[in-house]
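All protein chains of the complex are present and in place, except for one that has been dropped.
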Amino acid sequence: MGFEKFGRKSFAAITKTARFVDLLAEGKIEGTVCKDCGVKFFPPRADCAKCFSKNMDWFVMPEKGKLETFTTAYYAPLGFEADPPYTMGVVDFGNGLKLFARVAKEIKLEEVKVGMDVAIRPVKYDNGQLSFEVTKA
Amino acid sequence: MGFEKFGRKSFAAITKTARFVDLLAEGKIEGTVCKDCGVKFFPPRADCAKCFSKNMDWFVMPEKGKLETFTTAYYAPLGFEADPPYTMGVVDFGNGLKLFARVAKEIKLEEVKVGMDVAIRPVKYDNGQLSFEVTKA
Amino acid sequence: MKEVAVIGVGQTSFVRGYEGSIRELAFDAFREAMQDAGITQKDVDASVFCSAPEYDKQRSPAGVLAEYLGLIPQPTLYVETVCSSSSSGLKVAYGLIKSGLHDVIVVLGFQKMSEISSAESQERMGRGSDIQWEAPFGTMMPAYYALYAQAYMAKHGLTHDDLMNVRIKSSTYGVINDRAVYRKPIKPGDFKQGDPEAKMAGPVAWPLRVGDCCANADGSSCIILANAEKAKTLSKKPVWVLGIGAASEAVNMAARPDFTRGLSVGYTAAGQAYKMAGITAKDVKVAEVHDCFTIAEIMAYEGLGFAPPGEGKQLIREKATYKEGKIPVNVDGGLLSKGHPIGATGGSQIRTIVLQLRGETGPMQVAGEPDIGLVHNIGGVGLYGNVTIFGRD
Partner (left out) sequence: MKEVAVIGVGQTSFVRGYEGSIRELAFDAFREAMQDAGITQKDVDASVFCSAPEYDKQRSPAGVLAEYLGLIPQPTLYVETVCSSSSSGLKVAYGLIKSGLHDVIVVLGFQKMSEISSAESQERMGRGSDIQWEAPFGTMMPAYYALYAQAYMAKHGLTHDDLMNVRIKSSTYGVINDRAVYRKPIKPGDFKQGDPEAKMAGPVAWPLRVGDCCANADGSSCIILANAEKAKTLSKKPVWVLGIGAASEAVNMAARPDFTRGLSVGYTAAGQAYKMAGITAKDVKVAEVHDCFTIAEIMAYEGLGFAPPGEGKQLIREKATYKEGKIPVNVDGGLLSKGHPIGATGGSQIRTIVLQLRGETGPMQVAGEPDIGLVHNIGGVGLYGNVTIFGRD
């Protein structure tokens, strides 16, 4: 349990990576790194697909990257109806680490550009849900 | 539409055989018979699996048969919780025609026997749902 | 290579709100395919059913549909890769036939998207991506494809007009395909930004607009496959499965290597299929590609090698993928005009190519008696990719 607090709306409650949400509550955005072979994963995983290890540590994600691509949604699935328009995109931190998230509302739509420098930060919604979002670098 | 009135609780609304429920409302339990090749079907079908015809007529099911087998349910799925215990069984009319239904509550559990002579009749539940049930011959 | 053939094809009209159950819907395509093949159920020794299960009330539909189709006691099973389910079904059937386990198999794709309520459907859409790491952001299919469109516009100079022209080509054939759900002609004015009368112009997931998206539909398709011996005995015009390719890609966008190179599964599956068939892209005379969104067709051109990476837009600018062009693509209207009843879509694409190779598509027929056709069928946002190559005797 515990993972149901992640995201604007959660669809999953039980996962071995539920600690991600506790870290988020502490203001940290972290991925997992295999203690045995050193591979880093984001989104975090409980199992290493490279060496089959279960021994995972947490590591702090880089704070700055580039916006690789994005879209602005004018319709939304059930449970998100109050939100449109909202922008979502992929942030590339280099070295194979990327992240998918919403772009903060404070950034005007016309300011969002492919390739722009961005940062990520934790966010808490007014219903108490925790997530992370893309903001200006 | 129309088929949602069939059964203690319905899971299907749209079918080309929805007329079955209208007939049930008129007190008739009918199957379909292929106008082109004469095969009879119960439960009714809109399509003949033998000759691929769509031309179907309705025919009145026999009223009397034998109880081939039965069971008494002491637990029930969601939506049927008020009903247990209830007995369900298969009636064999001969010539390959059979039917699955609940056995009328008026028959005591200890009276229900494999091979007993039975009849079928339409039934209307207090919530307006229509069905058919097995009763004494 | 001529070891497994298509000996019968069928498809319902794709519609909104089919007035029957999934078993009746499935029967409609089955009847047409069986009559096309000229066989009865006794000639069939297994069946494969394909759909996206979230839209069905009926659990485990394979057995229920097999009973309704009269395909009992032959074995049956259910195969799913969302939007490419019936291409995966064909691959499974190919394996079961070529391995010698079965001789003749019915592959039945179906979807009754109107089976569940609109609210239920919306709820399921929210669970279409990774439910742990992406659905919580409020993702949906158009938004995912829009990520690719945005990257293409930034790097390759793809324009809204290019995307519009994919839809206009689609409508050219949708108008003449009586099985399509969208049959109205579409003109550039329908995409005019700021014009309330321009129904194709509204933003859905920018840069994708209403006209860039295909519609949900109810429908079924049926493909009957046979081994060489049965195909020669039972069929006058067998169409052979020459090549099969299939691939997968990470469901998470964070694990996608490059949004400016389209869907990796398109390249991978095409490479396998070409190799198995012993042909190259240049040998393909007619193709059906997975145009769930206009951008998807552009990416398909590149994955299939019809255009170099990033240059897919040139094909639509040059009208090269029209019926008279050098490589006709989706000249039955594609998903954009036919509609996209998830489990039935791949089978519909296969049917079109089979009929093209048999010369039986009427006003949609590609000239020159095409001998090699290709089907490109994507599941999810390039989560699954399937390419199948067909040839005639």
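Assorted remarks:
When the chains are written out, they are named A, B and C in that same order, and each has its own residue count from 1.
Simple rule for what comes next: a residue touches a chain if its C-beta (ideal position, glycine included) is under 8 Å from a C-beta of that chain, and two chains touch if they have at least 3 such contacts.
These numbers were taken from a predicted model, which means no experiment stands behind them.
Contact with the chain not shown here comes from a single listed residue; of C:62, C:200 or C:357, that residue is C:62.
Although one chain is not drawn, the whole complex shows that of C:180, C:201, C:265 or C:357 it is C:265 that touches it. Checked against the full complex, the one of B:39, B:90 or B:119 touching the unshown chain is B:90. Check C:7, C:39 or C:82 against the missing chain and you find that the one touching it is C:82.
On the side of chain C, the interface with the absent chain consists of residues 21, 23, 46, 52-54, 57-60, 62-64, 66-67, 71-82, 88, 91-92, 94-101, 124, 127-128, 130-132, 244, 246-252, 255, 264-265, 268-269, 379-380, 383-384, using the contact rule stated above.
The set of chain A residues touching the chain not shown comprises 11-12, 14-16, 45-47, 49-50, 52.
With the whole complex as reference, residues 3, 6-12, 15, 42-43, 68-80, 83, 85-86, 88-90, 98-102, 113-115, 131 of chain B touch the missing chain.
The rule is short, and it goes like this: only the chains that are shown with their structure count from here on.
If the chains shown are joined wherever they touch, the resulting network is a simple chain of contacts running from one end to the other without closing. The chain pair A-C and the chain pair B-C differ in C-beta contact count, and the higher one is A-C. The geometric centre of chain A is 54 Å away from that of chain B, both derived from CA atoms. Per-chain Cα centroids separate chain A from chain C by 32 Å. Listed for chain A are no residues, as none touches two or more other chains.
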